[in-house]
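Quick one: the structure is below, and I'll ask about it shortly.
What you see is the complex with one protein chain gone and the rest in place.
For reference, chains read A, B, C, D, E, F and G in written order, and residue numbers begin at 1 within each chain.
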């Protein structure tokens, strides 16, 4: 068996975490700091260490508390308070491809923006279209040009999550659904939207976990930048 | 306290069942024979007994086995094999109001027809529109006139059940959703569609149990005949 | 295909939301402000914008926080603190039909009042009857006259939600069940009541999501005003 | 610590099972043969061995296949094909107390009869009242005298299982609910009825597993014969 | 049909609640104040009104907040802070029968005491035995005499709830299981214990909802006082 | 609003179904025949009608019964019995891009082949790699070259579905997970694998429904042919 | 990084499966043939291939159909029809350690025997003790000597699965629980027993999947033979 991993320092040991420095060589993207359960100091330490190891890349931290967002600002990271993410550094490469991030309702905004920020860090251009739920179809149809010309479409929707199915009947671009935990009554913390996206009658819809704008953003950017290359 | 129930024979005791002969006086409609778990003989006996007690009405039996359908035919009941229902006798009153029964996919047909038959027995006129799922919106929009002019709309849909939400944004008539147990992969025997209809982003959508075309038909007819009166 | 939507301004773009101004033309009722997840300022802005677009209508906002209720009062909206709703403006049309809103227990009151307020805004007259649960049948039977003469009955009940079934055996009016998340022990946040209403042995009971007094109110008013017209 | 178990042969080893012969001394009742998963020969062998060890008692076998019922008849056991039980031998003691076994619908009959047979074997008198579901309250109220005078009430009901709650508001006798797996649409194999009985708004309702007429019969008989002693 | 309800004032209307004053005549016990969701003032008002209507009885209020407990103390009700219950007034009748309330672990104490207080108010004598879980069988066996001589046994247990099954193999008295929401890891808020009690291998075990010491107490007292009469 | 749909015949009405002939213009791919719940005659009729409307395309039918497979063979469709699919006609365009379809176990083969067939019909080239589950990592690592050079990777896995996560750490290509209903003990019909893929620790994994090789194939082909264009 | 895998042929490619021939070097035990979903020919082919690669070992096949069991007998494998397993070849090493396989009820026998057969193939000695459920504690306590002296205890139990907890309070040996799908009423296909074993109040109980006697046997043998070495 040939040596499965490339040379170079493999791991940065921060005591509380062992950062995977070779991920960029294996997968094309550096590791991301997942903020939930980490102290602000840990978030910043990981962000800075990854930035040092990858000076030509933007490094992303997600699911940040108010305190962690503040701490990131102090090391000059760019912060989005609605999306609860921070970005340290800038990529030297131009973005490739365009990702339409389409949202059904106003309450879906945090997920939409987490997705858009991730698309940017992972090397593509997000185009955000909000509040175009299916209970007022004309709002959606009015945006068809922007949606039709995207390389990838991300559909963010809570409640009964009908948006991905309607979009899936309108366009043939790769389509990623993000179910959200938004609802009026009993929706099982997003299970309803999740089940709906996985049972879409439109063929070829793929999905990520509830509220996982980050995961959808990674997938969308990887597809879009290959198409746009 | 005044005497809560009207006079007349109250119960027909068939040995295996005690038919509620006064239901028609209390609720306006005679009892229905629920065929599941009954032998063909029991179905016919109940159908005939109810017919005798209500000679000016059509009597409905639902969820019938092949054997029960055959037995009903022998007593000259009208039989629908797709809906698995039988009807004995005819109502002397003209139907009131119109119910649009709108179905998303071809596999929803048994539920659609159980609903339509029930609407008829309960005194209104069904108007069946099939295979207009949201993955091809133009099929649905082409039928808008028939839907817009109905007194009540019943939306029958499986999988992610996006149809009721799209309809709920287009019309203001009373709208009853019937989730069905139709799906491609893992849909929890219709739970997905059920959760979707109960979480519709369109206001005022009401729902019945999975595959319960009968229940939706009863509700729709009761509304439509009051509107059409 | 003919042009599916009527003319006139379609959307009011408030930045955080894109209001659907044509909904009243399509469905007969203006859009409603869903307060959950919105700031008090956003609630008021949406309420005022919808009121301006529909000066001859009452505009409803639901699921409001204490702060949002206070903010609504400052723009002279009428506020119900138990129901957590606000209403801005008045309809120029007289109410049509009567909706009996029947509640099983004292803890169901917020849902009952959300429903009653919605019935009023959507153009019908609510008649509220409370604390008539089935463990004391005489309380319910004592109110039979008011229930028998209603155009539509809404049954609000938590725990095992037996009330809709008992009502469904007594009256033939259209009957909408609202399961509530009220219970003594383990009731799965209202799933018990929800499953019970969907499995009612009384034919024709339709249901909405747990605690969704609003949805039941919309459906009930739409039915009642058509019957009462 | 005193010797916790009485003297005498403790176990009858049949190869495929080790019968607990002292159960009657510890709990007052001999062991029962649970037929599911046993061959007809095993059922009969266990029935005969228990009968020999307890010649002054009736021995019960439950959940029997057609083959096992036939095999039981050949050793002169009394067989109930609807309940799927067999009884070998007779008790020398007179029954004590009376148990009202009240059933909501005709489909609940197998569970009702399993319960009644168990009540008899465990030393009390069953009084069976069927088809008195809450959608026709007068059917139930017509039987109030028989129910009011029972020592224990067992309420057997499927679908939304409203019957135990209505009964619990009418009588003060010990009340055992048996949810059944009978339903029209999606009821989760009886979970709906089960959740309903456990969330009854009537205080003091206790419950057993879905379709477990046997368990309810054991509990009811043990209570009734102590009250009737 | 004879008049189903006795004479006398039927309902005390407190504005926020309609108390059922005839329940004592129908079921032998007065209504109980369920504290969850009520303000301290409402709890006290209901307690006092029921006490006035039933001066020869003890009136129970359950699931009380700290504030409600304090308010009850001010009207001279007896308060149990662990059980979170209050009792106003005293029964003029002597208690009948004895109920062994057996608990598996120290964390089950609130449920055990809610049950014991209820048994007392409903007219029987509780005998509390705690911390006798099955992981140390000798602790349980050391209490067998007290358990064997009780008229009714209540078994309170969380985690895997093995206690009711072990008790069910030792005694023949009526046995009521109360699953509790006590556990180490993932136990689904008591679902584990609940499923376990409903699937007990010991015949005749009946159960109530999770943590419902009140319901078990009502049932146990009703049985015990009939046996002890 | 501009006219949202292209010209040409829109619908082929077969009586039992209304085929959407414009889907190819909107989404780039013709409709597919979903065989479940259709008779062999209906499958063939739909296949032939779609083939006539799109003579330069391959038309796919999935989830076919033995009878339907046989009927498809008679109209000269190409049949895969393991995948239970049939393909009628050939595409005149060369395939674009390459999709690695990687399967964990031998029991996943039907899903793997449904996916591969779909990839081919939807215009890309599948490269199937089987039986490389994570319990023998060297089997997987031995295939790394084929996986590394694919445009899209589909990972098919049942049981605990660890394969997508391991792959997600090795490659940066778009990665679609297909959970399967393969398992040893209690796996909830594939829920385990489904939850696992949606919770993958590798960023950017997207998923489809359980056993939905078709859906994954559509998505993979749409991505791959855009990358390979 | 050192070369992670030993030398020698790694994989036997049978067309339908790629056998992992190095597993024995990595884990000490050869691969096992999982029969579910394999044809009799495939089972035999895999069994024979593994036997050839490991002539000094016994090779196990599990979950076999009647046809597969018959096919295994023809190649002189030893077959257990209750356990549905076959064993080809014999180990040249003596068994090490002793595993007590303790079962609660007669219906648990297939799981008990699958476990015992696996223990033997994986190099230890099983000691089977059946029908010692907790509803008759004396049956269990009568076997304490055999249980106390075992190196590992496997507790097989369905229904509420109280046996592992009772055993866990009696012995200190490593204790593996196997929940089974045996039950009287609604037990969710063994979920009840599964949840119970995972919530055992006895510390240190570990568990495997429902009915997975094989998994428990592998774990028990690996522990026992290390202790007995």
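Rule of thumb we're sticking to: a contact is a pair of C-beta atoms (placed from the backbone, for glycine too) under 8 Å apart; a residue touches a chain by one contact, two chains touch by 3 or more.
Since we're looking at a predicted model, the values are computed, not measured.
**Student:** Looking at the whole complex, which of F:83, F:161 or F:206 touches the chain that is not displayed?
**Tutor:** From the options F:83, F:161 or F:206, the contact with the absent chain belongs to F:161.
**Student:** Touching the left-out chain: which of G:156, G:170 or G:193?
**Tutor:** G:170
**Student:** Just to verify: which one of F:49, F:64, F:178 or F:198 makes contact with the chain not shown?
**Tutor:** Of the listed residues, the one touching the omitted chain is F:198.
**Student:** For subunit F, which positions touch the chain that isn't shown here?
**Tutor:** Touching the chain left out of view, subunit F contributes residues 104-105, 133-137, 159-162, 165-166, 168-170, 183-188, 191-193, 195-202.
**Student:** Can you name the residues of subunit A that touch the chain not displayed here?
**Tutor:** 4-5, 10-11, 16-18, 20, 22-23, 34, 36-38, 63, 181, 189-191, 194, 208-212, 214-215
**Student:** Please output the residues of subunit G touching the missing chain, sorted low to high.
**Tutor:** 1, 4, 23, 26-29, 32, 138, 141-142, 144, 151, 168-176, 194, 198-199, 203-209, 214-216, 218-219, 222-223, 226-227, 229
FYI, only the chains that are shown with their structure count from here on.
**Student:** Can you give me the shortest step count from subunit B to subunit C, moving only between touching chains?
**Tutor:** 1
**Student:** Averaging only over C-alpha atoms, locate the centres of subunit A and subunit F and give their separation in whole Å.
**Tutor:** 25
**Student:** Nearest whole angstrom, what separates the Cα centre of subunit D from the Cα centre of subunit G?
**Tutor:** 37
**Student:** Which subunit F residues reach two or more other chains?
**Tutor:** 1, 4-5, 23, 138, 142, 194, 208-209, 214-215, in rising order.
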